[in-house]
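Just dropping this structure here.
One protein chain is absent from this view; the other protein chains keep their places.
We call the chains A and B, going by the order they appear; numbering starts again at 1 in every chain.
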Amino acid sequence: MNTPKLRVICASVLCAIFVVGLFAGTVSPYPYAKQFRERPNAAPSSTHLLGTDSLGRDLFARLIYGTRVSLLLAPAAALLATLLAGIFGGLAGLVGGWCEKFILAATDLSMAIPLLFVLLALRALLPLDISPVLSVIATFALLGLLGWPSSLRVVWAATKNLRNCDFLLLARATGCGRWRMIVRHLLPNLRPVLFAQFWISIPVFVLTEATLSMLGLGVIEPLPSWGNLLRGLEDISAVTANPWRLTPLFLLALVVICFQLILPAQEETA
Amino acid sequence: MTSESPLLSARLSVDYRNKPGVLKNLCLEIQRGEIVGLVGESGSGKSTLALALLQLLQLKGAKVQGEVVFQGENLLQKKESQLRDIRGRQMSVVLQSPLTSLNPALRIGTQLKEAWRAHANGTGDQCHAAVRAALRSVSLPDSEEFLKRRPSQLSVGQGQRVIIAMAILHRPALLIADEPTSALDTITQSEILSLFARLNRELDMAILYISHDLLSVAALCHRVKGGLSTLNE
Partner (left out) sequence: MPSPLKNLALTILLALAVPVRAQTGGELHFCLHGEPKTFNPILVDDEASENVRYLTGGVLIRLNRQTQALEPALSTSWKISRDRRTITFHLRKGIHFSDGTPFSSEDVAHTMRLLMDPETHSPTGDAFRSGEGTAQVQTPASDVAVITFPAPIAGLERLFDQVAVLSAHSPKKEMAVLGPFYVADYKAGSYVLLQKNPNYWRHDAQGHALPYIDSVRLDIQRNRDIELLRFRRGELQLINRLDAEQFERLQRENPAVTRNAGTGLDAEELWFNQSPAAPLPASKKSWFGMTEFRKAISMAINREDLCRVVYAGYAKPAYGPVSPSNHFWFNAHLEDPKYDPQGALRLLAQAGFRLDNDTLKDRAGNRVEFTVVTNSGNAAREKIATMIQQDLSQVGIKVNVVTLDFPSLIERMTRTFDYEACILGLVNTDLDPNGQMNVWLSSGENHQWNPSQKSPATAWEAEIDKVMREQATAPTEKERKAKFDRVQQIAAEQQPFIYLINKDVLLAVSPSVGGVAPVVLEPWGLWNVDTLRLGPAPELGAQE
């Protein structure tokens, strides 16, 4: 197996993307909001590497800045959601009884409540003139806080399976304490599940952010994000005419794949 | 090898919530350094007894009544934290199937170290030395390579030896072996049996050997308690 080599490649690709995102200001040829109104919808050229969008903004610059927004915040939100799912799902699976019933009922309830209305209510509560940066952070925090129910179900099921395992019984029989058992024996077994939930959440959140901006909650103009760059792909015929518009999608896929190929490495460090 | 009080003296009744009377008034006495064989048919409550002695049955929703006097103290009246101190240090257990008893996500070395750390606050080196000594005493390689293996990379016999190594890390006074050889082929079986005999000799460790296999019990044990079913008086 040449997985180590592959991992190195993936890691360096990710690092490169992160670094470019972090130093967007120096890498990017233009400010992300600058409108070159003389050449909207331009094709890629030496002045505009990825062409321009319908307002004449340089797509390369927007992609780089969008990387910064999405790639820093989507994983943070995914981490928050997975953490919540892990804690409460694990608790439900381990403790059982009324605690399990309560947590699962709460999960089902929050899955049954149409998220849209919750978000609308939240939007109504927030002031209109929050700065773009604040709105970005609020958006992803919201995604993290609201994105846990589906992951929770998975974690709960996995924990419940593990709860009656012989190895946990044996760990108890060797005199292992409760917390040590959770941290040292249970968590390593849940890790693949948690990591999978985490990786799955990232692209989901990147895209959800895009739909949130429809409600006035997402990353708002003129700040770019992968989400609102991807919204430009809604019109299929426009994509066939400008295939380079697919770059953000390609980048999103690349990042998710890279993250996933690194995953086994994490598992083996236990 | 004689002492005024037995190492363990138990009188137990166990009821499961949906299956009452699994064990009724079972009496058992084990002296220090003694190997006691316990024979019973499948389903006669052998595993139940093993877990009941360690006070691990409550987790499964069972009700245990009677007394388990171990080294002069009734375990049934002890708190969970006190019990934890006894489990693995003074009384440990080897379960039936090595494949499911080992944590699939952890390396062999990690699991052994975890078991050691449960009762010792030594340095990493001390821990490492203890683990390697335990592995040697069950005739397993103590190489780094072996320590880095995962359970899936072991044979069944090796797995069982690892579990035995884990059980004897803290030189317990009593080792409960619940059908430790039933998953093994005959050659490995006899190797494990002689391992038990040797550990008993070297560490002066009492063993409660639970099995449905009369032959192995006869080969190993000093004394045999009759079939569990007949104990239900």
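Here are some notes:
One rule holds for everything that comes next: a residue touches a chain if its C-beta (ideal position, glycine included) is under 8 Å from a C-beta of that chain, and two chains touch if they have at least 3 such contacts.
This one's a predicted model, so the numbers in the text were calculated from it and none came from an experiment.
Listed by label, the shown chains that the missing chain touches in the whole complex are A.
In the complete complex, the residue from A:S12, A:S54 or A:N161 that touches the missing chain is A:S54.
Note on the undisplayed chain: of the listed residues A:P44, A:G177, A:P192 or A:P222, the one touching it is A:P222. The missing chain, though absent from the display, is touched by one residue of A:R7, A:R123 or A:R191; that residue is A:R123. Mapped onto chain A, the footprint of the missing chain covers residues 33-35, 37, 40, 54-56, 120, 123-124, 128-132, 213-216, 220-222, 235-238, 241.
One rule holds for everything that comes next: only the chains that are shown with their structure count from here on.
Note: centroid distance chain A to chain B, computed from Cα atoms, is 47 Å.
Of all residues in chain B, those touching chain A in their complex are 51, 54, 56, 59, 84-89, 92-93, 95, 97, 100-107, 110, 114-115, 118-119, 163, 166-167, 169. Residue ranges on chain A touching chain B, taken from their complex, read 165-167, 169-177, 180, 184-185, 188-189, 191, 267, 270.
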